[in-house]
Every structure is written in C-alpha cells, then in structure tokens.
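With one protein chain removed, the remaining protein chains of the complex are shown where they sit.
Which chain is which? They are A, B and C, in the order written, and residues in each are numbered from 1.
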Amino acid sequence: MVDDLVISKQSKGLTIIDQVNSHNANVFIGKLGDILFKAVDKPLGMALNWGRLWSLWPVHIETACCSVEFGAASGPRYDVERFGIIEAFGSLRQCDLVVVQGTITRKMAPRLRLVYDQMPEPKYVIAMGACAITGGLYFDSYNVLPGIDGILPVDVYVPGCPPRPETLIQGCMLLQEKIKRMKPR
Amino acid sequence: MSNQVHPKDKEILPGLQIEKVDDRIMTLNVGPQHPGSGHMRIILKIDGDYIVHTDPDPGYVHRGEEKMAEYRNYITNIPHLERPVIHDSCNILYPYCLGVEELLGLEVPERAKYLRVIAAELNRCVYIEYWLAIYGIFLGHSTMFMWPMGDRELCIDLLDKMTGARVTHAYFVPGGVRNDIPPNFEDVCLRQINYFEKRLKEYADIFYDNPILISRTKDTGILSREDAIKLGTTGSVLRASGVDFDIRKKEPYDVYEELDFQTNVLKEGDSYARSKIPWLDMFESCRIIRDALKKMPKSGSVRVKLKPKPKGGDTEVYRRVESGRGSLGMHIVSRGLPQPYRLKISVPSFRNLIAMPHLLTGEKLGNMPAVYWSLNYWPVEADR
Amino acid sequence: MSVIAPKFRLGYLVKGITDNIFWIIVLLTLIGIPVVQIVLIYIDFPVIDGEIWNPFRVFDAMTHPERALPLVKNFMQTDLFKVVAFPGFGFAALIAATVIFVERKMLAKLQLRIGPFYCGKVEGILQLMADGLKLISKEIIIPAKADKPLFWAVPVLFAATAGAFVALIPVAPGWVVADIDLGLLAVFAVIGFFPIITVLAGWASNSKFPFIGGIRALYQMVSFEIPLILSLLGIVMLTGTLNLSEIVESQVNFPWIIFMPIGAIVFFICILAELERIPFDLPEAESEIVAGWLTELSGMMYGLVQLGSYLKLYAFAALFVVLFLGGWNGPWVYPIEPIAEVITDGIVIMPDALVIKDIPGLPLLPQEMINGTIWFILKTAAVIFFILLPRGVFPRVRIDLLLKIGWYKLIVLAFVNIFIALALVYSGIIGPGGIL
Partner (left out) sequence: MSSTDSTEIAKTDDSSLASDLDKSLSDSISKKFSNVEIAYVKPDRIRVNVKKEEIIDVASFIRDELNFDHAESVSGVDYPEDKQIEVVYHLGSYTDASLDKKILALATRTPREDNPRPGNDSTKLPSLRDVFPSVSFHERECFEMLGVYFVGHPDNRRLLLPEDWADIPPLRKDFRIKGR
C-alpha cells in the first residue's frame, strides 16, 4: 500500500489515491472524528487557558531597581493577588511567569536564561521597565544588555522607568488577553 | 585567591579565610534567584546547620554608573545617578548636589533648603518602609510585608504631589530643587504624617514586640562596637552597635542644624537592634518634617538659575549626607570640564557589605536572612 | 482502505479508537433502537401485581423517587460512598478547598488587601479551580539525576497518606470510613509516615535545598510526634479506649478540653508543627531554603502535595475536635421531622404516583447524623481558623528554637497533662467507673 502511494505520487495526474492518508482513509470516521475532537478540544482548551490566565505565579528573580515597584504592586494598594498573581513565590519549578524587573547586566544574563530554562512549560515573560526593553538609561553602559529580546522570548513589554504599579497590572492584563487567545498546548 | 592567611583575619574577617573543605561541608548558592537573596549571590559553605564560610558575590546589577557619569555633564547626570536607589533617590542626589554646588560656588535659597530636607526625610521613610517590608518577608512574616508596603504609599503620595513622580523624583538639582510645592501641601503633609506616625506605632504590636521575632533576632549576628568601627560600617548598623554617628548631627548640611531631632543609638549590636534603629529613625523623620514645615519660609525662590553646561574648577570635593542606609559620600574630581573627570559614589550599602562575611560566618543557616537583611543593604546601590 | 501512518503517533491511535467507538454508538442507536422497538412489539409483557408492564412503566419504575430513593439510601451505606464521598475524600477535599480560599481571603483582610477578586466574577471564588486547572496542565520536570520512581511516588504517597488519615476521622455517629478499635494508634501510625515521605522527597530529587528541607522536616516531625502522642495519653487513660468513635461518645456531657486544657494546647502546637504551618514552616522556609522539600516538584506533583497538606490540615483539625471538643456532640439545632421511615412498602406505580403519601427511603439521612455533622463542621471550622491565624501574625522560628520548644517544653507539659489525668482517675472523679 505504501508503495502504491509512492508510485502514484510520482505519476503526474492527480488521483484520488494522492489525497488519501491515515486521517481521511475512512471519510466518515475521519470527519466525525474531527467533529468529536473539536467538540472536546475547544472547550477543554478554553478551560485550560482560563486556568492559566487566572493563575500566573511570578518567579522570584529581581534583576534591578524595578523590583521596588514590583513589590509595591503586590502591596495592599495595588494588590496583584486580585488577578491571581502571588508575589514572592518560592521555587521556580512551580512558577509560570518571569517578570524581568529592569536592567539585565552581562553577569545576570546567563542566570536569567538558566532560570527561564528551568521553568516548566507553559511560561510567559513580561519585560518590565525601559532597561529590560531597550537598555533604557543605560543604553551606552559597558555592562548592560540592550534589552532582553536576545535572551528571552518576551510576551508583553511594560514601558516606564520604573513603570507605575498600575502599568504593570495593565501589562499583566494584556498577558491574560494574550493567553486567552493562545492555542493551548 | 592566595593561600596566605593574615594574622588579623582570625579576629576581623573570618569569612575571608580559606576553610578546609571536606565531605561535611556543603556549598550553597544563595542567589541570584532565591527568595532570600535579593539581587546578589551569597556563596555559603555550611557544616550541618552552621555557616563556616561566606563569600558575598555582588555585581549582578553593576551598570557602570561611575563610568557613565564621566560622559554626561553635571545636569544630565541627575536622572541616572538616582537609579541605584530609586526608592531613596532624594538622598542619593543630595551629596551630588551639595558637591556640585561647592564646585560651582552656588548658594541655595533658604526655602529650597527646607524643601530639600522635607523631601529627603519623606524619601527616607519610603526607603525604610520598603526595607522593613523585605525584612518582614525574609523572616516569614507576610503581614509585615504588606503593612509597610501600604503605609509607604502615604509618603509616596506626598512625594508625588511634591515632585510629580512616584519614585524617581530627580527633585534635587544643583542650586536648589526643581519646582515649588503645590498650594495646600503643608496641610496634606501634616495630616498624612500624623496618620503615618500612628501606623508606625502599630508595628510594635505585630513585629517588634513579637516574642518569636525577639527570640529569633536577639543575640544573632552580634557586631561589637570595635568591629563596627574597624569595618567602617555606617548608618543603622553602626548606630545599633553603640556608636553615635549621624551625619545630620555631626556634619549638618543645609538646615539640619536648626531642626529638632535626635539620633537613635542602641548598644546591643545584634540583628534585633539593627532592625529597630530604622524604625525609630522614621519617628525622627516625622519630627523633622513637622519642624521643617513650621520653620520653612512661606515664599521665595527655590532654585538658582544655572548656565547651560556649567563647568567646575580644577579641584575635587567630597561631600556626604546621611541617607536611609547611612553616610553616602560623593567624591567629584573636576578638571574644568562640564562633566566630572571622576565621580566616585561611596555608597553605604557597599560599606555595610564588608561586615557581611564577618557576621554570617559562624551563624546558623536559619539566621542568614535575619542577619543579612538587617545590614540595611540594598544590592543595586552596592553594585552601582 | 487503510494506510499505516509513516510515523506512528499515540494520538492518532487514540483518536482512531475513539472514532470507532463513536461510530459503533451511532450505528447502534440508529439501527439497534428501532430493532429493539420492533422486537418489543412482538413480545408478551409480564403481568406483575395485576398490571401489564410495558417499556414506559419499566423506565418509570426505575426513575421514580419511591423506587430510586431506597437505592440511593442503600448506596449511601456502602463503603464506596463512604470512601469517595461523605466522611472520606470528597468531604475532606471540599473542606480543604474552602480552607485554601478562606485562608487567602482572610490573610488578605489581615493585611489590608483584597485577595483573589476577579477570577470567577464573585470575590474570586473560582481562584482555586483556576490554580488547579493550571497545575494539571503544567509540564512536569524530573531533575536529571533524580531517583525517578521515588520522585514520582512522593506526591502520590503524600496525598494517599493524607487520605488515609482522613479515613480514620468519625464525622457523625456511625459515619466513619474505618471504624477500628485501635483508631488512635492508627492515627499515630499514619502520622509517622509523613516524615518518611518528606525525607524521600528530599533525597529523591537529588538537590541541595530539598535535602536540607527534608532533613528539617524529619527533625521537626519526629521531635514533635513525641509530645503529640504524650498529650493524647491523658484522654486514653480517662476513656479507656482507643476507638475514636467511643472517645467522642464519652464526651456527651462535657468535652475533654475542660479537664485537659494543657494537653489541648500541647496538641495544638504540635499540630502546627506537624502541618508545617507558620510559625513552624521551616521545611518550606522560602527565604532560607528556596521551597524546602517542595523545591523540585513541578506541575501536578506540587498540586498533589498541596492537596495532601490541606487534607492533612483538615484531618488534624478534625482530630482535635474529636479528641478535645466533643466531636459531633452538641445541642440539637436541626429541626426534627416526624417522618417514619418506610422501606418495606411495595412498589407504587403510575396512577398512584401522584398521590402524596409516605415515600419509602426518606429521610435519607438520620436526624442525629445531620445535627452531628453540623456541629462537627462548626467546630472544625473554628479550629481551622485558629490554625490559619498565626500565618498573619507570627514570623518563622528557627530550627534550634523549634526543637528546644519540642523537647524541653512541650514534653514536660504533656507529662503534666498525664499527671492531671492520673489524678482524675485515681481520685475517682472521672474515668472508668468514676463519678461523672
């Protein structure tokens, strides 16, 4: 059978056999199976995404001075726990959000990447502050990376130097919007 | 690391000795990703529950402030010199402005001096509240994280009204302050400060009188008076060890001579005393703010006009102030250029860091966060 | 025709099987049901009680409450129901979920915050569900040098042991999964299993911080088990039994906390230490050793351990209630309905079903069971509140101070408690054959 397929693919004319594969071999089963798969897949994926977007646990890594405003965001006035974001979580194995809080120096960059690699999927990155986005005020410093795009895939950029806690919360809400529209893995 | 061990090491810096490593010794990397480290790494060697070797490894936020200051003129240096301690930005700009004023021969208006004192004291409260919050969470006291974080916003609101920014004020400029305060500020300030002081007193109930806290921090990490002097520690660490040294009293700058306050000194030199001194300092800050609001001239200019790109003479200055952590000095070498030839920021965090190996070695692992953060240490500032 | 996929993937196989099952069901429905109906037309129906049965009546008899309620009632007496739903896992998991939510909201209120708010529209009521869903779908990372079977076993063991602990708790008279004579001894045995799991977790993950955390947990749990056991000896002396249900029944007139407040305090402190809750959460002290023995656990492994620890919290609080606060005993608060139980009545079918009469199988649950459960839940909630409260008030203690408290103070107090119990027994006031 496999040989038939190969041969028929080599021939020029388009035959029915070209379009047959394991999925549409039995057309009815294939189609109805797809419907069933979609019927289960979509609500399940939405449920998973819903769980993920309301439960973003940030990893406890402070890279520079924006950590002050990150702390303020989890304080009583700005309370990010309203959105299900717990501050100062212990181990990175249970976290799913890296908030890069400011400048990444050349000494910190490998460690940051290591932290990101050690986290379980799915994981999201928020670049907080001008330094994390472009290098900011330290664009010409000898020890500072010009933004973290080179080492981490960033989901949301939160500008400011430092961003106010409201801005960080808005960044988190944008991330939630993004997760809502993501394809669940 | 060379192998010679100095005779002085035994008494003064045991952390720098080379310990014999055997199977009992376990090396722990505390940081940079660690809930109890901040922005630095502490390489600990532990034997059972005891720390036998401490090697602080700062530099994770070293951004080359001093090098960059050589490329920016005296005015454009202001915003990025406050970045090392953004929650104490007025106090880190204070010695810079004093030094540049001395270089350029400027006389600051009287009202600006009072405004500077008010802003600096408010900012000291902001810094200490943040420090206290982290101290609370380091000791596992989550309420003590949240309460100071919330009360800190009171002072931040005031500074926001004064300067227009939440944490990075850039309020101090050579020759005065950037802008005048809004009308009605005095009343709001007095009201908020009174409430703030009321809240501060509640910390005693939940934190400072807590028996578990006392049993945990008393008699841990004792820094004797001699060691504190020898190691050149500063600020709350020094005053907790019984040395009465506050730059605001000893070398009064601006109008601190005319204001009514006192310095807090404790004799114990342990973590508890070190954690208590900043809290007591906040009461004094409230006193200073009230006094300054009373004595401040009600009107007048707040700033001296400067020429663009002012140039200093061929000289050097060293000015220091008492910041939230201790004496913060700036050594500016000028060679007639619009930018400093060399700007050295002598930060209190870096000076207190020297005491860390001395204090941590020999302690239990459980005391590590309590001793480490009681050093009134902000890693970003130490790295510059 | 079928083609073997060039790259075999398990997903395709599963999908193919599901597809086939789906088609079988569709075909059966489309062809089978008409066939059955046609066959039914040609079959004579039996006559029962003078009535001719037809398919409708069969379905009616199956779904009618008079028919179904006795079945439900019988099912509720089975072990399966007890283990899965009421006094066992389901009930405990529900309480544990409530505890997590209440803890977060209460802590937030203590700290002048709001806590979870937006998830689930109403006060963040679905926050826990979101956390659970996320944890289930999270990747599970096994460290490269970990002892893989042990590492996998740890969360399962932890949750299972906590479940075993829950099974020993009597909630209402007769409502206990495992009503064994040596109940208290079984509790001690189950408690003794936890330190082994934590040490396994620390060792299996082959990492430094979990190792320190595991050792700390071992120290802490072992040294606090002794005062825990000693503080309960007084009750055993006074009641003369180890059966938890009998201990509850012995407290009809007064709870034991009246005579043994010292024992209760010792037991409460030991609970805090065994549960690794602040101020005794040293094995998970985040500022010293990242997350202790939980450091390497990710995804649902962490979720299982959290589930287990909150089940354990419920079980300990319930144990405190059972031993010191009188369990289900309490004033009668549930309204007493004079409905006699009717099971033996015959099956009443269609025309009479609309007539209101005694429904067999009701009441489903005995009155004293509902009343006892209400009291039990109220008392447990109170104890859980006091277990949660220190988290907002106290910092963490140090390991040597903790061990000092355990060995020097709590054991002495536990012995004082035993002497009080002995005095009560020998003076003949209470105990076997006493005045009270």
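Note that a residue touches a chain if its C-beta (ideal position, glycine included) is under 8 Å from a C-beta of that chain, and two chains touch if they have at least 3 such contacts.
Just so it is clear, the model here is predicted, and its values are computed rather than measured.
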item	value
Chains shown that the absent chain touches, full complex	A, B
Option touching the unshown chain, where B:111, B:166 or B:351 are the choices	B:351
Contact with the hidden chain (one of A:49, A:143 or A:176)	A:143
Option touching the unshown chain, where B:24, B:191, B:218 or B:250 are the choices	B:250
Subunit A residues that touch the omitted chain in the full complex	105-107, 139-143
Interface residues of subunit B (partner: the chain not displayed)	1-2, 4-6, 8-9, 12-13, 16, 58-59, 62, 64, 66-68, 71, 229-233, 238, 243, 245, 250-251, 313-318, 320, 327, 329, 331, 333, 335-337, 341-342, 344, 346, 350-351, 353-354, 383-384
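The rule we apply is simple: only the chains that are shown with their structure count from here on.
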item	value
Whole-Å gap between the CA centroids of subunit A and subunit B	37
Subunit B and subunit C, separation of their C-alpha mean positions in angstrom	50
Junction residues of subunit A, two or more chains touched	76, 88, 90
Subunit B residues counted as touching two or more neighbouring chains	34-35, 137, 145-147, 150
Complex contacts: residues of subunit B adjacent to subunit C	26, 28, 34-36, 49, 136-147, 150, 206-207, 210, 212-213, 215-216, 364-369
Of subunit A, residues touching subunit B in the complex	59-65, 67-69, 71-72, 74-77, 88-90, 92, 103, 105, 107-108, 111, 115, 137-138, 140-144, 161-162, 164
Touching residues (chain side subunit A, partner subunit C) in the complex	1-2, 5, 20-23, 25-26, 28-30, 32-33, 36-37, 47-48, 50-55, 76, 79, 81-84, 88, 90-91, 93-94, 96, 118, 120-122, 184
